[in-house]
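I'd like to ask some things about the structure below.
A single protein chain has been omitted; all remaining protein chains appear in their positions.
After this line comes subunit A, so read on.
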């Protein structure tokens, strides 16, 4: 194929960083070498609330190889104001400050850092630390605090609070002929990315630090370090080139970053601190939540009333918030809506955004309730969703920039074979297994955030694009490379992306599924700017074949700039740069949300998820044998990595439906299954066929690239589709997630 035919956008493309990753050449935060490196090991509290009464550090201090032990008694000075500890995505409250005082706020709270010449010495010494606590009463059980739940007085920035009620939901509920009101519970989940949180802080001397950190935002983490420790921004560089998954746990700076930097500054040496898998359970989690969903409809299935009241857990020190119930006001058309969202304080760490925060739980509850209503009505579960299609966002009264949800329903249903479904539960069976089919709608924000990038065209025609984005496994490296290659008609090998470094152009944290749209559009804008300058230089040249052309008449491709209508008339990039005595051209690109457009429009990604389960009739063992996820996500830059994102989301959704939960001993305030042997998520055997469909969706408003983002939509609606399928298979409705065998066995069997 000639270079002239290359189109990179929309082509399934392998990860450009794939080979580096599978050959071990991609370095993660704990893998960067440093001279004279010290190792820190965190000691966690063993009680959930109280004060440290006494610490016996003698044995640990005397342990060979131990250099220093930091506790609240000798911690170096750090910032005083809460404001200095608040990162870009912090919720309102008092951010956690490690070793700030003797106060214990949650089990596993870091109470000491052992720093030693080797990791093993630090860990061994840590086991010798003895701490006595004055224990206070604690509560980690949401149920017990439900009655004390409150609407958070101060709202978290970026999170829309529930909309004001519209119509009269109570009255409409009373009047409607068909209605249900149900309680759902979704247990706390933990992110558990493969890579453990780790920081290698390299002490460069001259007051400079280079920090390799596992984070979803190099600039957010860098800003945290400079403000907490009062350092100058230019002295601190923070690198997160490769991130082994995060799922939101890396949005906020985690403990290990504070500890590595503190120890490094105090000891004037390079320090590495890694969390253990067990410690990963103390850094934030998807909140535990209860939902009461009341739905009412007329006999034709048109929704007359929607009420959704959610209570979710938070810590004592911060009011963590996410948009949980808002979805219930905008996924379907309904004139009478009342939504409430409350928090209850527990003696745990502050929860933390986890893949599709808010939607993953709120939509699950709504979509199960809608399924229940469909059986009350005797209307098919897909039909009821179609009947209630919302053509605008009724929470805000804004138009959608696009919404190809009906196409998701029809293409997903066709691929799944939905029309063969028998409406009755327990109607399909094979061998000892009951078969059920369930459906759910999914929805997630399509954000555009402020972002910047640079593009640099070299005299040899190769390109570099740079932005401080992160790639947490999402494929950012690859799509940015594709965008650059597309802009200049280059093969991928000739484009080098640079990301994961706080010194690169401004980027938000990698979250919310906004990176492709935001950083991608910024890179595209930078590339356009470079092309403009190239064109200006080319036109200026003596006897330029482009002298009479305007920018829109030219194209850059195959290391040449030429007239579209007569490709023979053009110049090589080398000629242009040479004439202008340039070795490279660098330009910036910026994007920011179009505020004027946002007054009228709002953007979401939509999906329809279809699931088939097989449930052993006596033993309650569930197998998810098929899932079809049809998503409308605007333009798909790379169908291959895009599909991977959906697959991962669906797998996580199956985990939410069947496996994932923190098992807390509320007497002790302790998570008892804080390891990957007992904290279950799907194993390979639990995953069978997953089909991903991207329906066509053109959207010229959502982002300059027409991209909506795909990191989160895959999980939204999957747990509900599976739960609804289990009901269809068995006639048993379990409203407590995860749906484990005991809950199926204990639920009353239908007659």
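Definition applied: a residue touches a chain if its C-beta (ideal position, glycine included) is under 8 Å from a C-beta of that chain, and two chains touch if they have at least 3 such contacts; residues count from 1.
We take it that contacts and distances are computed from a predicted model.
Asks: Consult the UniProt record of the chain that does not appear here and report its protein name from "FAD-binding molybdopterin dehydrogenase", "Cytochrome aa3 subunit 2", "Regulator of SigK" or "Alpha-D-ribose 1-methylphosphonate 5-phosphate C-P lyase".
Replies: "FAD-binding molybdopterin dehydrogenase"
Asks: In the whole complex, not just what's shown, which of A:288, A:393 or A:433 touches the removed chain?
Replies: A:433
Asks: Touch as defined at the start, partner being the missing chain; which of A:62, A:127 or A:422 qualifies?
Replies: Touches the omitted chain: A:127.
Asks: Would you mind spotting which of A:635, A:659, A:708 or A:735 touches the chain that isn't drawn?
Replies: Reading the full complex, the residue touching the unseen chain is A:659.
Asks: On subunit A, where is the contact patch with the chain that was removed from view?
Replies: Counting only subunit A, the missing chain is touched by 46, 120, 123-124, 127, 431-433, 614, 616, 618-621, 623, 658-659, 663-665, 667-668, 670, 672-673, 675, 677-678, 680-686, 740-742, 745-746.
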